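Only a portion of the chains appears, each positioned as in the full assembly.
As written, the chain order gives the labels A and B, with residue 1 at the start of each chain.
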Amino acid sequence: MPSYTLTDSANNRWEESFQLTPNDAGLALSPAWSVTKSRLHGGRRDGVDLIHVDNGVLAFDVIPTRGMNLWKARLGSLALGWNSPVKDGPVNPAFVDANAWGGLGWLDGFDELLARCGLDSFGPPYEEAGRTYTLHGRISNIPAHFVALHAEEGKITVEGHVHETRMFQTSLRMVTKITTAPGSTTLTVRDEFTNLRDVPSDLQVLYHWNFGEPLMEEGSQFVAPVKTLVPRDRAATEGLSGFDVYGGPVPGSAEQVYLMELAGEASTGQTIALLKNREGTAGVALRYSVNDLPAFSLWKAQGGRNDGYVTGLEPATGFPNPKPYERSRKRVVTLAPSETHVAEVTLQVCEDARAVERVEAMVREIQAKTVRVVHPKPVEPFASEG
Amino acid sequence: MPSYTLTDSANNRWEESFQLTPNDAGLALSPAWSVTKSRLHGGRRDGVDLIHVDNGVLAFDVIPTRGMNLWKARLGSLALGWNSPVKDGPVNPAFVDANAWGGLGWLDGFDELLARCGLDSFGPPYEEAGRTYTLHGRISNIPAHFVALHAEEGKITVEGHVHETRMFQTSLRMVTKITTAPGSTTLTVRDEFTNLRDVPSDLQVLYHWNFGEPLMEEGSQFVAPVKTLVPRDRAATEGLSGFDVYGGPVPGSAEQVYLMELAGEASTGQTIALLKNREGTAGVALRYSVNDLPAFSLWKAQGGRNDGYVTGLEPATGFPNPKPYERSRKRVVTLAPSETHVAEVTLQVCEDARAVERVEAMVREIQAKTVRVVHPKPVEPFASEG
């Protein structure tokens, strides 16, 4: 399998720019695909490495400099991602000060289709034992020290390694493989999180998948096999009856978060969560195992178009509460020395009504075997506010 | 009009180096002028973009990487700017931690002739509703995502766009045009601040124009048409009688700040503030409209030569108090969605006694129509300390 190293800090390797086509790799020429790596210059993106993968049908951008997050994606005329107030990203972490604005500085770089939160902690800023923890942790703002591209018949993989380390605190290695197939409408993010310490380590990871217009619009819908549903706070409680339907942009409206346990297939734990447009003619689905990612949060930010009209579909190891809260509810993963936790999420783009309907059928099938419990207000052990 | 794009993040354009002369632009060759763009390397300036404009008489540096601030200027042998303790700037914002030293980290990059303060807030660090706000805000430490150069007969313009954005907080676009004419002794900074949000937005902007030696020296003088004058605190109160005269450097002396309302011409609001040397043979004047920038602060830092012997002439939307104080005194601009606030300041270098005298005459003319009220100590609604 042809492999190409783009970054390898340990061996002082780094490619400023790089391009690969099937022809270069000696692989089947159809469907035509390409991978392009570039370094961005100027503005807040100065020094950011970007990898653009176009599998011939689905195109997406990987950002090694931002912890291997996914920036934007596109299938034909359908743009995935969102119109973030960040405006001129992707932002080099050198220009992100996580401690700004009372620990909310993470927002300064938040404009991605997929932003990972974690790995030592995610959730709102908090303080514990004199130590401060900032919004959604560090992983999105750590450049990958190793990046490689692998190409074989029917498979294109971008591999990246990121260290989230701090003496006396944490030492986690993330090895991500972002894979797609030429001509496919899906991409898969498979992450291995390994505790490199000689003592046990916390692990928290939340996959912040974000979708704005056009998929999100007045009347678009969230569809998933829900086992438990809890509104996070008063704003979410007020919108509970229509939690799965989107309104149009309403400037100044409060964000709403719904905490869920999704049901998975009995044997594999596989579940699927869908966002479809109003007409049901396009959508995106996330497929993953609830065994790896037992918690799911639905984030609805339905403010103005220019203020971040966006929804987050967020499979995770736990809920976005401060870690001490999650720890006491047993939702923080503990990794023994050298132990690895694997999580895999597949993004499927549904390009027509038939594809949407097929996903909905899968959801119905799983839901049929599961009672849906809806809590009318915030309730333990999911949320403290009541 | 020939235009040259130097940075355009949205279109992945960025010029590492660039030079333009009248000959290149097909314009009149005399007076000879040039614009040179370079990227700096090494030290804390690593990665900083700098644009040097020499109009044939007046030369100055624009720093796209530092929010389009002006670094230094020179007219013949007369250097404008100051000897900042920063020493080896201009400093890349990547090396500035605004949260350092209790929120005073902004000082680590402060060495400019013109440093804009704002845009969400300026003034000392403060906390409000659990959010921290650092000294003088963020705009000076945000790289411009768009930079262009325009040249036409009699006019050279450097244009820059900077986004100060943060989801849930602010989304302001600054479009600045810094203009001069070949052979001129002036430059004009014209800024448009637009609220990109769908909800109203605060705007605070203060133009921190800084001058050290040789213009500032023992016996140099500040001259302006003052309507109201208030010492900010005890140190300023002690120096009130000689507020408009400078002493020589006195190591360890406390900074003094005088808060003022300047009078403007009745029809246009245009005012003018002058700093002239002891002999009155050289000076700098700021011209602007009090309608756009109703507040003016005079900052006198008369410590040792090596500690920042400098004075700040600071037209602004308000006074450098914490924003909550300014808000309650109605001095924070509120921009409706898509609304734009424009501010324009012209720096005029007075190269001889005649030019100085001409400015003084203008000041006298405006002052003649305005009673000057001097408060003997800090007083509401200007300063809380009394």
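Going forward, a contact is a pair of C-beta atoms (placed from the backbone, for glycine too) under 8 Å apart; a residue touches a chain by one contact, two chains touch by 3 or more.
Predicted model only: the values in this text are computed from it and were never measured.
All protein chains share one sequence; of the complete assembly in this entry, 2 are displayed, while the total copy number is 3.
Note that in this section only the chains that are shown with their structure count from here on.
The distance from the centre of chain A to the centre of chain B, with each centre set as the mean of the Cα atoms, comes to 42 Å.
Taken in their complex, chain B has these residues touching chain A: 7-10, 12-14, 16, 47, 49, 64-65, 93-94, 97-99, 127, 130-134, 142-147, 163, 165-169, 171, 196-199, 337.
Here chain A touches chain B in the complex through residues 38, 40-47, 84-88, 92, 94-95, 97, 99-102, 104, 107-108, 110, 249, 251-252, 303-308, going by the rule given at the top.
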